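Working notes, structure below.
What you see is the complex with one protein chain gone and the rest in place.
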Amino acid sequence: MTGYRIKQAVRNGRKLIVADPRKIELTNYADIWLRHRPGTDIALINGLAHVILRDNLWDVEFVCERCEGFAEWSEVVEGYHPKRVEEITGVKAELIEEAAHLFSQAERASIVYAMGITQHTSGTQNVLSLANLAILTGNVGKEGAGVYPLRGQNNVQGACDMGCLPNYYPGYQLVDALESRHKFTQFWGTDLPDKPGLTLPEMMDAAYSGEIKALYIMGENPVLADPDANHVVKALKNLDFLVVQDIFLTETAELAEVVLPAVSFAEKVGTFTNTERRIQRVRKAITLRGNTQSDWETLVALANKMGHNWVYPRGPEEIMEEIARCTPSYGGINYDRLETRGLQWPCPTSDHPGTPYLHRDTFSRGKGKFHGVHHIPAAEEPDEDYPLLLTTGRNLYQFHTGSMSRRSKLERMRPEELMMMHPDTAKDYRIKDGDYVQVESRRGEVKTKTQVTDHIPPGMVFLTFHYKETPTNRLTNSARDPVCNIPELKVCAVKVKKVMN
Amino acid sequence: MKEILVCGGTGCISGDSRLVHDALEQELSRQGLEAEFKLKYTGCHGFCEQGPVILVTPKDNFYCKVAPQDVPNLIHQLKEGKVYDELLYVEPTTNERILTRHDVPFYKKQQRLVLKNCGIIDPENIDDYLSSCGYKSLQKVLKLQPEQVIQEIKTSGLRGRGGGGFPTGTKWDFARKSVADNKYIICNADEGDPGAFMDRSLSEGDPHAVLEGMLIAGYAIGAQEGYIYIRAEYPLAVKRLSIAIEQAKARGYLGKNLLGSKFDFSIKIKQGAGAFVCGEETALMESIQGNRGMPRPRPPYPAVKGLWDRPSNINNVETLANVPVIMEMGSERYAQIGTEKSKGTKIFALTGKVNNTGLAEVPMGITLREVVFDIGGGVSDGKKFKAVQIGGPSGGCLTEEHLDLPIDYDSLLEAGAMMGSGGLVVMDESTCMVELARFFLSFSRHESCGKCTPCREGNTRLLEILQRIVEGNGEMEDLDRLQSLGENIIQSSLCGLGQTAPNPILSTLKYFRQEYELHVKNKVCPAGVCKALLSYKVMEDKCKACGLCKKSCPTEAITGEKKQAHKIDVSKCAQCGVCMEKCPFDAIIRG
Amino acid sequence: MVSITINGNQYSVPADYSILKAAEENGINIPTLCYEEGLTITGSCRMCVVEVKGVRKLLASCATPVTEGMEVQTESERVISARRDILRLLIANHDLRCLTCERNGDCRLQDYCYRYKVEDTPYKGDKKHYPIDTDNHFFIRDYSKCIKCGKCVSICAEVNGAHVYDFMERGFDTKVTSAFDDTLQETTCTACGMCVNVCPVGALVEKSVLWEGRPWEVKKVTTTCSYCGVGCQLKLKVKDDRIIGVTADKSGSNLGHLCAKGQFGWEYVHSQDRLTDPLIKRNGVFEKASWEEALTYVAHRLQGILQERGGQAFAGLSSAKCTNEENYLFQKFMRTVLHTNNVDHCARL
Partner (left out) sequence: MEDISKLIDKYRGSHGGLIPLLQEAQDQAGYLSRETLEQIAEGMKLSLAKVLGVTTFYSQFHLKPRGKNIIRICMGTACHVRGGASIMAKLEEELGIKTGETTKDLEFTLESVACIGACGLAPVMSINDDIHGKLTPEKIPEILAKYRRQEAV
């Protein structure tokens, strides 16, 4: 959908810069295509910023009035002159200059990114470098500008908002801040742990090491989705108790002791929050299948079995009322208001119209901060033993681990994994289009069919994580970003060899 | 020095005028007469019927149907300072040889303002154009304010010569008032009306006048770029316009800072690819932009949002060629020509069953009778005048009762026809009006772009109904259907093509309803055209078995041995009527 | 704002409105076949023509902006006569096997013929017949029913960008199809299905609804797509408690636009693989259990570990596929029942 809008904008005469190692549909529409090596995002962005600074194309007024940390940051960027950036990223210096000029001269410019930026050991830094670029050019806090992360799943935003994070209560209220802990202790009427919890990859490690004994999974499939799948399987097998709530018997559910059947979006009532922070209704279209019940009912029943007294006779609508009472940004949300159209948070009161864009007059933290960030090489680069760089992603017709999309007609559009490989690389390996290969990393191996295409540069291969027959995450590196623990799914080293099907 | 002006228009070229020209060139050089006679290969003289034609100055002796073998004799006479009688035009009624061009009836009533250079200058030579006051108007204009130029055009009363007759000055004014980074002047040379070729002749015969008109228009509205959209079927016009553009560039009449002013202008040629609808202005712009030539809804009008969404002004060739004339003679003098609401002259392409076919430029307000009988020399083969079809597939017909109607935009509309681009087809008693309407509809059906429902679907249905009628399968309700569907198509179509396509039907229905009824009720085609309603028979008593009919029959439907009366095999007969024409004894009859 | 008169009543409307929009906002319905908000206005079907005082020809209301003092008649005799002929022309070149058409009862052409009492067409003649293309996985293309409104062309070119269709040939031979009549598999079609959703007649029909039920038997439920984070709004088409298809809903920021996943990716809901009962693994084998049994089992196991090891022994993974309400309860469960902050979900993946 975002792609549609970008393409529409280009057709309406807007300019597009695409930074992607792969040739994607949008590169066809791009005025400038920066084909940088995976894992060199910071260098590329710093290079753009360097040119913008050097040629005096930055928004002086915006930076002086609304930002801080400029001086320190500009020293860092000083070192990223285009020639050096060319060496790191493989993008021609002239092209970097051209892109910098195009970007900085736009009246309004948006930066749209997804997991290609975040799933690196330098993920946080990558995002910061994009933010630097946006505030340097004054492209924040006005319509049609800004930095847009794209959410991969329909309710990632909502799960975060609702506090399904180790360090936050609903509405990003810190668990280790006394004030908010006190508030929730009172609100929920029970004592609360005071330290932030473990992130997902940390949980897996803790399960592997035996610190975590029981894991409750509601609608996730880490066996296919998480990096270094072999490690994940071992960790899950090491648990005393694993309970999984899902609509299918997924690869993860197979390992559980108890599996609780859940319901699909068509059978439930509730809300999802999309990538633009819009809270929208989910409506029940069909009755429950078999002997299933909604996840919320299961949770309420279980809590009550364990001695609590959770009562929501009016169901999700009533739960939303509770959310609104404890989550300031959702304060004005109720089902009546959502009936005809969604609302974008922050929406603190019942007469607040919602907030289409953030940071209009001031940043939420006060001043916009420049963060000086340096290029950090990927944790695992190709070497003699594993000479090819593997990067991962998705295709249009499948979704995530495929448990939904592969059970629909979409499956026929793309029924199996096709590893992309450049014709030159394929020639080196004597691989033809359609050949099967074994792909091997330091952590595991998978088998896949090959698609020989110039959509990917030489020396690189591309796989998705949609197919359980080709569980790509057996190969990927669980090395993580130190700040937010996001794993480096976008870069690891592999080798391939041709095999018989 | 005397000039020998050989017509190099398309008509005369097909009559080998090139060879005539070359023969003249050789002969002049052989006899060393180059200093005495200047030979020019000019644009169309208009009198295509008599081609190839030659005009010799200063007395304007007019020679017709000249063949290469006539050249030595002609030169011999000219050298002597004499007139070569053999090739002079012969007035058919009096058999008199006519000495000078302006005494030739075809030219007598014409007022050649726009065509003044056609047939006189060498269209491939800018100096020739310059020496006949070329680009003088542009120089004049560059000293005026654009608003003044527009005012001049408004005062002249010039209206669009391509179709609807919208006031040109007003159109320019709209484009002038639109604000944009760039504007365009488009010259519509996509003359597609069957039976019209004035734009072709102008482009071939006086290309610089077209460019000059565009330049003036560009200056007036504030455009810097011009396009000429021209049919690919007009290769000679494309060639001459291209040469003219190159020459104008070389002389500083195109390019930056023209003639020392701050005005920049360039012109590009875009060739059409075979779609009549591209004569419609928005379709034409779509076509220049590389799209299917499907008209856009208006508004927004081109003057606001035209080519590449920029304000654009689009005029046809003849309209633009009028512009330098107006600026040269002054708008007030120009406005004295013509009628109250239709000023200036109009070029008509006179064709069909008329003695003198060709291009004639006449003042607005001239009567149809003068055009057909004085200029056109009357109906050919001594047949009886029936009607003229004016305005091509979007026009209508005029009958005997309109012969004294002064021709201008409004009187034509009132009579159910329209000026269109100026095609004027004369018809005699042997023309079937139903079949004529069917012919135009089949054209419109074929040329409909297919975008809007009424035109795409409706014209097909109209055609089918007419087809039924000419094949003898019509019913009386069909006439009502033609009328009501025709009116609805006119009312609801998207562009000018659909809005006018039913005109030939409605107008023939109006004036020749009886002819329709005869086809439907009596299964008779009074003009003897509709084949399904005809059969040919040899009258044995008259047949002399000469075999001419047998030889001429394209379908070998006629059999017969020597000295035996011939027979027509009805199953093979294509009802073409050739046999009947060929029979010297009137032995073949149609029934 | 300008003031205009429609059918004798005065209205004040914004100056950039078309006649169509001005009428619609004031509760006056003007029939349209080719108009679709957000797409280029082509003004091609001519159904929406209206009479404007002082103008000789009828004007397409979708393409004509309002002007001060304009007087419009939307249902005058002239207008109705033109609309009736347009409908007669359309059905003269349309496969009229409405009895079994999937769009019977949900067809603009049918609706307008009813509205203007067009029972039949006097224009019998050439009629275009094209073989039905059933080759792609998701929908059929039956061009004998196409009325050339061009909305599929526009939405594919202007919104999706694939530009799989265009008008081919011209005049009466005009046809909307893919290049060389290729099957959609051979084109750059991304199977977004938006063309199906905008088709006003039965020329493009989802395979999943074929013979599944008449339009009036199908319930449409507006909800949020279950796939990516854009959160497209869509309508589920439900018949006999089963989803049979998806169609556009314009209330969300997707403006009714969808991709292949939202449009055709719903069948998993009815997959045979769906879990229907709680399962408890005993001796390495899953056995069906009742909810009471399963929940008691889980509560017992959790309670045991809680008492033995405390909250730090627990971790919970929530889901980006679950609702806000469920996610809220999940973290509340982890924090208040199991006393741990070890709660996370797949935001990082």
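Quick notes on this structure:
Chains: A, B and C, in written order; residue numbering restarts at 1 for each.
Going forward, a contact is a pair of C-beta atoms (placed from the backbone, for glycine too) under 8 Å apart; a residue touches a chain by one contact, two chains touch by 3 or more.
It should be emphasised that the depicted structure is a prediction, and the values quoted were computed from it without experimental measurement.
Counting contacts over the entire complex, the absent chain touches B, C.
Residue in contact with the omitted chain (choice from B:78, B:228, B:455 or B:578): B:578. Only one of C:138, C:165 or C:328 touches the chain withheld from this view, namely C:165.
Checked against the full complex, the candidates B:83, B:149, B:185 or B:275 give a single residue touching the omitted chain, namely B:275. Only one residue in the set B:27, B:49 or B:464 touches the chain that does not appear here, and it is B:49. As for the chain not pictured, it touches subunit C at residues 157, 162-170, 178-180, 187-188.
One chain is missing from the display, and on subunit B it is touched by residues 10-11, 13-15, 48-49, 51, 191-197, 200, 231-235, 270-276, 287-294, 308, 349, 351-353, 357-358, 389, 392, 423, 425, 427, 431, 439-440, 443, 446-447, 449, 552, 554-555, 574, 576-578.
The rule we apply is simple: only the chains that are shown with their structure count from here on.
Each chain gets one centre point, the mean of its Cα atoms, and the points for subunit A and subunit B are 68 Å apart.
Averaging C-alpha coordinates per chain places the centre of subunit A 28 Å away from that of subunit C.
Interface residues of subunit B facing subunit C in the complex, by the touch rule stated above, are 275, 292, 294, 296-299, 445-454, 456-461, 464, 477, 481, 484-485, 488-494, 499.
For subunit C in complex with subunit A, the residues that touch the partner chain are 137-138, 158-161, 190-191, 208, 219, 221-233, 236, 238, 241-243, 251-254, 257-261, 264-269, 271, 273-281, 286, 290-291, 294-299, 301-303, 305, 309, 311-349.
Of all residues in subunit C, those touching subunit B in their complex are 41-47, 49, 57-58, 60, 62-65, 78, 81-82, 85-86, 89-90, 92-93, 122-123, 125-126, 147-148, 150, 166-167, 169-174.
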